[in-house]
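Note that one protein chain is taken out, while the other chains of the complex remain in position.
This part shows chain A:
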Amino acid sequence: MKLILSTSNIMSGGPSVIRRHFFEKSNTELTSSLRANFTAHQSSPPTPTTTTSSTSPRPKPPFKSWTKQQDNTLWIPTHSPSPLSEPRESYDITVKLFYLPNVPADTRCLQTREAINLVLKELGTSSIDLLIVSFPGISFDADDEESDLEDPSSAPPSDTDAADADGAPEDIETIATTWHTLEKLHEEGLVSKLGIAEFGCSRLERFLGEVKVKPSVNQINVRDCCVVPKPLILYAKHHKIELLTHNDCTNVLPRGTLRDILGSGEKGAGVLAGEEDDDDDGEKLKGEVMPQWVVKYTAVVKDRGVVESKGYFAVAELKG
């Protein structure tokens, strides 16, 4: 079964969107806004202040009451789109698609279409301005030898990153194959500009040799943005590639994290049955969750600089 997890618009969703520590690179925005959206859709939500009520966790409502199954797809939670309120030309719509590790690269053509369609439907629009793709295993500072970035381990370690190794970065040919899919979207006018994430100078150079439509954007995670290596800045300028900042981790949804969020543990949503949860009368789903991809979308009202809509979809396969 396919699971489609959604956050809805997280902009007015409260503290889940606020990062607490500077230079924190994390997926907490995704995970906490998923949790918050689930909670909001459960009719009797677990008390958020778990510290005081840990003695007797409240029973969670059956997941069927707040999710929706269509054919072989389960929407978690039940979802209906929130179209943008102003005419299309008022917006700058950016979509970032995270391809995940351990997913065969040849499925990406389909995944990309699917992700774009979800976002278009969500925002009630027919095109996006910028599509950035993030390939598994690429991490900017490790890749670029000229980089004088500090050691990545000095960032607050995120336990999820360690639990699910990103694996080695893909070779340029595989990346380029995926890119050709995006070039088609670009040709069709569905996407005006394409972008990549975390490419260092040498990778970028090799990549440009392989592609027809050049990326307009290279998104870089910068804990301290003033330390981007000069050669990269010059190279990007020369090729008219904008270097944009972001704050996501590359492996945005490790397998364990998803199981945590959906599981039957104290902080789980109670969709998946736990290991020793056999007394459940089949009320919960069983099987192995395999994260497939994650997409983040942001719609900004251009001439006001206001983020009207931002959210995530995460898709996983449940194999039982």
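Following the convention adopted for this analysis, a contact is a pair of C-beta atoms (placed from the backbone, for glycine too) under 8 Å apart; a residue touches a chain by one contact, two chains touch by 3 or more; residues count from 1.
Everything that follows uses one rule, which is that contacts and distances are computed from a predicted model.
J.: Any idea which of "Tubulin polyglutamylase complex subunit 1", "B-like cyclin", "Protein kinase domain-containing protein" or "Glutamate--cysteine ligase" UniProt assigns to the chain that's been left out?
T.: Per the UniProt record, that chain is "Glutamate--cysteine ligase".
J.: Thinking of the whole complex, not just what is shown, which of A:T94, A:Q111 or A:T178 touches the missing chain?
T.: Final answer for the missing-chain contact: A:T94.
J.: Against the chain that's been left off, what residues of chain A make contact? List them.
T.: These residues touch the chain not displayed: 8-9, 11-15, 17-20, 22, 36-37, 39-43, 45, 49, 51, 65-66, 77-80, 82-83, 86, 90, 92, 94, 130, 217, 220, 222, 224-226, 228, 233, 242-247, 298, 300-301, 303-308, 310.
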